[in-house]
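Below, a portion of the complex is reproduced, with chain positions unchanged.
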Amino acid sequence: MKMREFRVTRNYLDYPPGSALLEMGNTRVICTAFYEEGIPAFLQNSMVAEGWLTAEYNMIPAATLTRGKRERLSGRSFEIQRLIGRALRAVVDRNEFPGYTVYVDCDVIQADGGTRTAAINGSCIAIYDAFQKMIAAGLITTNPLREWVAAISVGIVENELILDLSYDQDSRAQVDMNVVMTEQGKFVEIQGTAEREPFTDNDLQKMLMKAKQAIAKIIYLQKKSVDLI
Amino acid sequence: MKMREFRVTRNYLDYPPGSALLEMGNTRVICTAFYEEGIPAFLQNSMVAEGWLTAEYNMIPAATLTRGKRERLSGRSFEIQRLIGRALRAVVDRNEFPGYTVYVDCDVIQADGGTRTAAINGSCIAIYDAFQKMIAAGLITTNPLREWVAAISVGIVENELILDLSYDQDSRAQVDMNVVMTEQGKFVEIQGTAEREPFTDNDLQKMLMKAKQAIAKIIYLQKKSVDLI
Amino acid sequence: MKMREFRVTRNYLDYPPGSALLEMGNTRVICTAFYEEGIPAFLQNSMVAEGWLTAEYNMIPAATLTRGKRERLSGRSFEIQRLIGRALRAVVDRNEFPGYTVYVDCDVIQADGGTRTAAINGSCIAIYDAFQKMIAAGLITTNPLREWVAAISVGIVENELILDLSYDQDSRAQVDMNVVMTEQGKFVEIQGTAEREPFTDNDLQKMLMKAKQAIAKIIYLQKKSVDLI
């Protein structure tokens, strides 16, 4: 019951100010962050000077076992990219980059379960680096990432607790849970779904415990990848 | 810290075999269920004879304080209708209505927070009645609803635990959680989101407790509305 | 040969400044009116200070005997909402609310024929009330509704003249006519269609006579619903 192998290739692409190839097992996601001047209309009348951060998520057709269709945007993708955006906004101080929007893109090139958690894990690295570039460019003074955030899936497959489910495990899971937590061990998001059978409070507590341990490990690896540790 | 007033108008519409107007405070949702012969393509090669259940969710433009746009389908609506479908599928035995699809529609006519939970609460009544009509029509023999399911929101607003959040409370909430549970007290879905500040494990446990109590009460009211109690 | 039962529930919703549930027989339409500052681009260069009024029409999927599809906007809906907008604009003085747009929404929750006429009848009540709210808010000084407008369908079914056709009658009609008239007995819109057989001038005159009587009655009921009579 261990997390799959976790690998980061920082600065994976040349053009975005922050980018990482994030791999968890066979799942591979290109995570990037661009900053641009300007904020969305709904923030423009805000009293406080704020920045914004938004995320998009997509899969290439060749990412899956049988070729996927290039769709405009499925309900599933919408749900995931909203989750990524919320998770990252929970740990950045938007007052620290007023007038700028950070665009995060998560493009899955290989999908073997846990693409949304890999996307969050890689995006946090990408935005850290993009913010560092903003500092280097004299646009902001301190990195607005208040604390690191990471995500992991945990589930119950054939009555056994499993961490970081592969696609095959996920499709057989009774319960599937995604947990997003911060460096300080607080929750940003919990999404647990009974795929077949409703689950008990006891199951829930065990899954949360496992997730907590894994997230601490991931945050260690994220920070190491950007030479903070 | 009580749930808002909960009202059911059973058989609200004339044409759908199951329908209910479900009100929680000022939130009002028309929930309906139609059955049709036929199942989606992805089930047709299944070994086991199964039925299917799917849900759609929408708001009329006049449902909100400032008029909404008639959009094709926003990311938010997609997310909600997927949740409703999952919640209901978790408590129906799909082997009990093989070859049929149940279409659930949740049309919000007034939105004051908690529209997704109201939609689940009303839909469960609508499908119960639609299944009863299938029995009356000789299409199935027992009601496939294995146990009742209900949903409630719970959150922390200004450091206080609040149940069944109104729109105004929701927009000020630090944490917002939707819990879907069954009659037997098991979880079907947990979705907790830190809107501003990450939340602690202690907060989580308190919110789950409150939700559990409220759901027991809602299920009592659902069953009473269809004369099962 | 009488009109079906006509019922108004004024102020049906809490948020729109004007709203009514309008029922004619089993047909039920939620009609609402919001006002917003701003006018469409094509009016902005006008010499005269004018307001604008526009309407949208939609059906919820559960409104019909067999469940309808949530479509973006069918040709039929387009046609109907253009008709509603024209009918209302014919009786409001747009110079009396310069710089404002009134958005009318007609959401059919149950459809048993005559939804477009019910929509016009209910919308006229909704805009009257919305304009009263504008007066109360000090935005305008007199109600821009110059005279009331109402609509009715009339047709020939099995060689018999029928008023306010139900869905079943409408589908068997040889001729189907919608008439929109003002309080003073003038025509705003006439739309007569030979569904099967072309119709004679004599048929036309008889249908117009019947429509005229019914519209006088509806306008009486509209005004009574807002306490003007």
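Just so it is clear, A, B and C label the chains in written order, and each chain counts residues from 1 on its own.
What we mean here is this: a residue touches a chain if its C-beta (ideal position, glycine included) is under 8 Å from a C-beta of that chain, and two chains touch if they have at least 3 such contacts.
Everything numeric here is computed off the predicted structure, so don't read it as measured data.
Total copies of the shared sequence across the full complex, per this structure file: 6, with 3 shown.
The criterion applied here is as follows: only the chains that are shown with their structure count from here on.
Common neighbours of chain A and chain B, by the contact definition above: there are none.
Here the CA centre of chain A is 28 Å from the CA centre of chain B.
Once the centre of each chain is set as its mean CA position, chain B and chain C turn out to be 34 Å apart. Centre-to-centre, using mean CA coordinates, chain A is 50 Å away from chain C. Contact of a single residue of chain B with at least two other chains is seen at positions 73. Residues 73, 75-76, 78-79, 81-82, 86, 90-91, 177, 181-182, 184-194, 196-201, 204, 208 of chain B are the ones touching chain A in the complex.
Interface of chain B with chain C (complex): residues 13-16, 19, 26, 30, 32, 34, 36, 56, 58, 60-67, 70, 72-73, 103, 105, 107, 109-110, 112.
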